[in-house]
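To keep things clear, I will list the structure first and then write my remarks on it.
One protein chain omitted, others in place.
The first chain written gets the first letter, and so on, giving A and B; residue counts start at 1 in each chain.
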Amino acid sequence: MDDALVRAGRALRLVLLIALALLFLVPFYLLVRNGLAGEEDITSPEWTFFPRQVRWGNVGELFADPSVPFARSLLNSALIAVATTLGTLLLASLAGYGLARIPYRHANKVFYAVLGTLLVPAAVTFVPSFVLVSSLGWISTLRGLIVPTLFPAFACFVFRQYFLGFPRELEDAAQVDGLGYWRTYWLVVVPGARPVFAAVGTIVFLGAWNSFLWPLVIGQDQSAWTVQVALSSFTTAQVVRLHELFVAAAVSILPLLLVFLCFQRWIVAGVERSGID
Amino acid sequence: MTIRRRDLLAAGVGAGVLTACGSNTGRGGGGSGPELAQWYHQYGEPGTERAVRRYAAGFKKARVSVQWRPGNYDQQTAAALLTDSGPDVFEVNGPTLDQIRGGQVLDLTELVAKVKDDFNPAVLTPKTHDGRVYAIPQVIDMQMLYYRKSLLEDAGVEPPTTLDALVDAAHRLTGDKVKGLFLGNDGGAGVLGGTPLYAAGFRFVGDDGEVGFDDPAAARTLGKLHRLYADKSLLLGAPSDWADPSAFVQGLTAMQWTGLWALPRVREELGDDFGVLPFPRDGSQGRPSVPVGAYGAAVSARSRHKETAARYVQWLWVERTDYQEDFALSYGFHIPARISLAEKATALKDGPAADAVRFTTDHGYAQPLLWTPASQTAYQDALSRIIKDGAGPERELRAVVRKVSAELDRVKKTS
Partner (left out) sequence: MRRRGALWFWVFVGPFALGLALFTYVPLLWSVTLSFFDAHNTVTPTRFVGLDNYTAMLRDRAFVDSLRTFLVFTAFIVPVTYVFSLSLALMVNRLRTARAFFRSVFFLPAACSYVVAALIWKMSLFSGVRFGLANSVLGWFGGDPVAWLSTTDPPWYWLVIVTVRLWLQAGFYMILFLAGLQRIDPALYEAAAVDGARPGWTVLRHITLPQLRATSVAVVLLLVINAFQAFDEFYNLLSDARGYPPYARPPLVYLYYTALGQGQNLGLGSAGAVILALVIAVVTLGQARWLRLGRTDADG
């Protein structure tokens, strides 16, 4: 009888999970359905589960629209996301290693100064950051969109925690071999720390690709728009073309979903091993 | 850091990858001399962008690059004026009083001195502070109520001439598939603004510089708008907002509040089956009202070529009446800001377009300069709560009056 109960519980759980999974996939389905439909299909009062006529031409139309530089914004987003990810990984991992391993009298103070910024919400620095960047003349430039975002305290924190738990023996051996900090770092530490690089890198990449508020205020020029800003402009435009909106949204998340599916096991591994929490 | 990106680029210095990718000055124009950046918001009408680029190319004393900006334009310009990477010449739905007092825009009084009387005072006045002109009106925009004649006839409803009649009509026109009235997806607080107040005989700011609607009757008028919402007569959550006539021409609503600019499309899709009205009056002191506004051309005080920029504005918006006429009338519907041009315009001589011109002359009001964005936010919040939450209009309006008085005091104190 107990067995039957356990089995029933298990079946119930599976049904629940399948139902939830379907619900979670609905928005993706809507994206594709609306993106490949004609305007009349979307606005038809009779719900159709699939467009009566699948219009792949919507994709071409999107890139041909002169009012929104969509291809350019995709390129910008890609450049920004890649540069931000590489830059952050380099700077934050170096700092994390220094804080974890190099003996220095004031290391703790520096660490707390870094950690403290985690408590400061972006809201506080938001206006003056904008002004600072504009006084540097960086409005509507990729520099303005990238450089100020290269210093997330969380990345430095994660790296430090990870390196603290890194087996010391390897590094000691390297030191004995006469490698200084610099070469030890590149030849021994970095190759051994791939999971945490992958985990932090993926999170930073996603954040950079999806970031909205900063590019909205910094990327004023159409030529500096990111894909999120371009999308947002579709929803605030005077004339809304629904199919264009949805096909744009679908195109914008496609590269990301691919990156994400490839790297998600790294994120999971990274979270498990480095204790991001 | 006063060196700007485009100067660096022009000099060929420091044009690293990042700079090159990040800046596109869209340089154009046939002139020589300094380079000017001119900003426009994104007009919905096809052909406008090509037209303004053509005008810019005609100016010989500078190379003018036109930037066409979709999205929240007012916010973009306001932010850009804080920095050195903003425009030299820009159209502005203002400027605001604080922009003028902060010295962010140049005094253009001398440029328009000779033709001042030719500009429609309704739109020149809000660009004027202490007798000085800070922007040159380009064209007049106005909004009005569009209604489907056939739907009103079917329901036996007369075109409403009072606010009560409008509420009643909207209710009777609402059916299973069609709503009575579309005032925007927010229920009207955004687009109506002060229009109902003016229709009840009040104003944002009185001649004495005090709050112009501190009156129980004003609260009563705004309270009536809640009926529209409570009756479920309003179309809400439509895919496109009030500025786009789609909901109206697609038959989602029998009446819609939208701009004169929508008239060509409405006529194309509905033929003669529509009419236009001003916002109907309310109360014994009331008279119909329509909001009018104008984008004006202004010169940024941070421009590095102020004189050339001012000269360009004068050339385009004072001297080249041929361009002004083309801009107002060839791409969608606007009323020319110059009275002499408006009188010549044959497109505005009959039908609903002529009605619109008449509404503008007889019933038009423009937001005064003293009505600051802070006042607007407070008022709009209150109006939204009155319409949608059924909040007590008297109490809401009292809070607005307090806030607006404080703003008016602040503005007067330091000016």
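Everything that follows uses one rule, which is that a residue touches a chain if its C-beta (ideal position, glycine included) is under 8 Å from a C-beta of that chain, and two chains touch if they have at least 3 such contacts.
Keep in mind that what you see is a predicted model, and the values were worked out from it rather than measured.
Enquirer: Check the options A:A11, A:A64, A:L132 or A:L164 and report the residue that touches the missing chain.
Expert: That would be A:L132, which touches the missing chain.
Enquirer: Touching the hidden chain in the complete assembly: which of B:A56, B:A79 or B:L341 does that?
Expert: B:A79
Enquirer: Touching the absent chain in the whole complex: find that residue among A:L62, A:C156, A:V196 or A:A224.
Expert: Reading the full complex, the residue touching the unseen chain is A:C156.
Enquirer: Across the whole complex, list the residues on chain A that are touched by the chain not included here.
Expert: With respect to the unshown chain, the touching residues of chain A are 13-14, 16-17, 20-21, 24-28, 30-31, 34, 42-45, 47, 91-92, 94-95, 97-99, 102-105, 107, 110, 113-114, 117, 119-132, 135, 147-148, 150-151, 153, 156, 180-182, 185, 206, 209-210, 212-213, 217, 228, 231-232, 234-236, 240, 242, 245-246, 249, 252-253, 256-257, 259-261, 264, 267-268, 271-272, 276-277.
Enquirer: Which parts of chain B are in contact with the chain that was left out?
Expert: 72, 74-75, 78-79, 81-82, 94, 96, 98-99, 101-102, 104, 184-187, 189-191, 236-239, 241, 243, 252, 372-374, 377-378, 380-382, 384-385, 388-390, 399
Keep this in mind: only the chains that are shown with their structure count from here on.
Enquirer: Averaging over Cα atoms per chain, report the distance between chain A and chain B in Å.
Expert: 38
Enquirer: Along chain A, where are the residues that touch chain B in the complex?
Expert: 43, 67-68, 76, 79, 130-131, 134-137, 139-146, 217, 220-224, 229, 232-233, 236-240, 242
Enquirer: Along chain B, where are the residues that touch chain A in the complex?
Expert: 1, 3-5, 18-19, 21-24, 26, 42, 44, 67-72, 76, 79-80, 82-85, 239-241, 243-244, 246, 250
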